[in-house]
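A single protein chain has been removed from this complex, and every other one stays in its place.
Chains here go by letter, A, B and C, matching the order in which they are written, and residues are numbered from 1 within each.
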């Protein structure tokens, strides 16, 4: 279904598909069982064991375009691989390709000093630690990043951080050792130069996780999404990324690839939901015939096939633009997939839930949680409304506005 | 917004609104806190305390049209009351108007013998016990009720029940003492005479709850939805309802009012979600203006207002048809609201979630769980597909098919 | 399907249904043939002949709530009658209930002087002449009525009118003798007091119809929609309606009933389209079975049934509010039906077109022209966008904005 892959990407794709079939799909129940046992927030041994194997097979850090640190694939090459991983929501971690670590590693690779890279990028690349990204705040419309209120204030050789973040994903995992925090260093500067980003070790005094937020009824353990308070958190000035007032610049650079990765994973998730729905509809009999023989279900299968393929092509197209013209020129294309992929995934998964009847809303076929992930992504990394507005603004500009 | 109420319904409505404002809304956080404490499956003291007060104020068993046992209101009179209760999902229980007990009480009132009524209807009417309805089965398309496989076999003066049910709602509550079970007494009889209903005390040997099913991650404790096994469950023959082979007849009689009550509650739930969205959008500022001033949100508020009002009017119309022409003539009208109300509630609540941004998918504004309830009702009591098919069948019949 | 009618309305309804079956439906082909013959803009003898019969049967001026001039029905009583007439788009004229004459007659009945009524209302009530309403202008967004630029200037005992109007419906008919024109009398007055309405005989020098506008490809002859220029058009000062600066006031009073009548007719039109679709789907065989047996068509029939019934109930509800609380309180309700009914009719008719296959887009089943009428009404009398904005504004006001 794809436009032709480069030979290298095609080889990786084949290897990845085999890995998924041999090691991920057969372990789905085991993964859920490990989380259900114990305190939910202690990761089990399954993922580390599979990580070792994936790394040995060269299926590691595929997301990172910088060859010094990762696989050096283009976005267009990585897209179909990311989609395959996305078919099972915990699979990307097995290949060290999970959010938000991917984005954080990209930030460190692109903007970090040698010392910052040695301290944090290396252990992240090796999968020894995990990280979080603390940007969104509970009391303001964070889609307008100028609203961010957390303060990062210079005090001698340190910066002192005060504020509250939420939806800090991954902070529930005990292996999370680093937070990249966005905050205001200079409220008097021009709007887009007020914010900075800074590295905050998880165990710095004053960093406190108030509670973990559910997504619908799921806690997403052992990953999780935290409400995090920063109270007089003091870190060395050398922890600042790139320079004061460059927070927006980093955020822009980070969000492009981050958004496209989310979209690729959602396409894989939707593809899997359609597969499950087709299987169910083919085997479920009501009023004397399999459901798959009813035209109303046929029409929905067709619409799902169409929606998935359209979203995939749009994502590949955005990847190609990022690769060939740069993230800035690709802005409209990135905004478009950010609007399309989550809604498409919601629609396809919701259809699959309906195909499963009562089982669909339970945890048995894994669709309900998949839905909540897709639904959250209509809000995370900028809500649909903001992206649509930006897409239209760029469109109207062509006609002289 | 309603067509005129009878004086009695108007008086009850005013009293009910006051009760909600004085006793339900201020206790929402307390209710959730009580469930979060302890083992989740032990009901707290809040609801019983409020029940006593509601009963004292005459806000009790309003759902029951049979004046010997309940309020004796018509469906049209009860509809706006049920909607008000539905604004908070645990509120109906305070007025002893919660599913599935309402349906079970109607069955006992309408089809029960004096002995059955004394044993089960009386304590249910007094709110001393709770009950469950065991109809849907995990391995078949239960929307086609002829698929039901549970066996109810005569053995001397007893019936012996074997089978597995799921989505047996309310069975998680320790006060649940009774299950009404649908099963096949005569596989050789004509299709619609094979099934019967029987009363099974919860503590009968052989009744085993395997697990409680989540709905999008929510366990809905302390109510809950169980997978229930019946293994050689033996009850006296006098527990059979109405007679062998009359299961369908009872199911039909039970489902009409049950469906309309669900729809009324969903309208209340959607109305509350719109209210929350309006408040949020009026107070949240992004890019310099409250969100409520943006036309894209205005359009959604308008569409929500329209969808809610249309669903309410259609439900009132169905209630009026049930009251004046009977449930059989009202079949198409009942099918129509069963399709409309859950989808409408999903749409309105989803819009409200989006209005709340990140908070929307968390538990804070209560919208995520409301969504899951509405979503499940696109499947429960017959999936949309079955109802649409039936509506069209009746429509086509007008034109000579 | 309706809530109970008053005995008088029920009697009229029965008589009207009989009239439609006896005299309108059998003459549909004849009506179209009369227009196709000759110059299209000369009305044939069919309608006058049927008018005489309708008037004799008391089916005349049913729209007019003012008993001095018309039937004196409430909006709720008239609604189901108007729906029945609306099943055939040229039928309302047979009962002298066609737009824009109905609105013009209401204006004259409510705001006209005795002399104005004698000159214009009487012949309109008798069906001897027809009239047009000249409000919308081609060069401005007329949805914002403060944009209207046509000037009405006092000059001695006369007013002189200069400007251009379009979508002046009915002006193609040679029997059209009167235009009610909206224009600016005082550009210095407060915004809502700048406009006035004035009576302009069709044959006044300076009134010139530039061309007739098609709706999609239909000219809607012999009624039609004109681009009308007013160049130094001089009429006596006594032709002004109500007083200078009261144009908005009259427009508001005129548009409420006008909108509800359009919605009622659209419901009838949609009901007829569904009827045609059901008949077609029942008789058309593809791949071995009638289309009506396919669930995808069943689902659409069900959705159409639901959409029509919801729109009807919302319209009846708006009618009831206008009758009991007045047009001002009913503003939100009127806005809601104005958004719902045209879109619903477009959807239902479009579905019917698809059911007819190639025939659907031709003129054979009459659906294509019906679609264009419904589509135009998403714009006429205020586009959807303006109504949604207003609905939301009123909704938000409940919550303190």
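Going forward, a contact is a pair of C-beta atoms (placed from the backbone, for glycine too) under 8 Å apart; a residue touches a chain by one contact, two chains touch by 3 or more.
Bear in mind the structure is a predicted one, so any value in this text is a computation, not a measurement.
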Touching the absent chain in the whole complex: find that residue among C:52, C:237 or C:285. C:285
Considering the complete complex, identify which of C:209, C:242, C:255 or C:379 is in touch with the unshown chain. C:379
Write down which of B:165, B:246 or B:298 is the residue touching the left-out chain. B:298
Just the residue numbers, please: which parts of subunit C touch the chain that's not shown? 136, 138, 141-144, 147, 166-167, 213-219, 284-287, 291, 294, 296-297, 353-354, 357-363, 368-369, 371-372, 375-376, 378-380, 383-385, 388
Mind listing the subunit B residues that contact the chain we can't see here? 294-299
For subunit A, residues in touch with the removed chain: 3, 274-275, 278-279, 281-282, 292, 295, 297-299, 301-303, 305-306, 309-311, 313-314, 317, 320, 332, 335-336, 339-340, 385, 387-389, 391-393, 395-396, 398-401
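We adopt the following convention: only the chains that are shown with their structure count from here on.
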Name the most central chain, where centre means the mean of Cα atoms. B
Find the geometric centre of each of subunit A and subunit C from their Cα atoms only, then give the gap between the two centres in Å, rounded to an integer. 53
Approximate Å spacing (C-alpha centroids) for the pair subunit B, subunit C: 43
Any chance you could list the residues of subunit B touching two or more other chains? 297, 385, 388
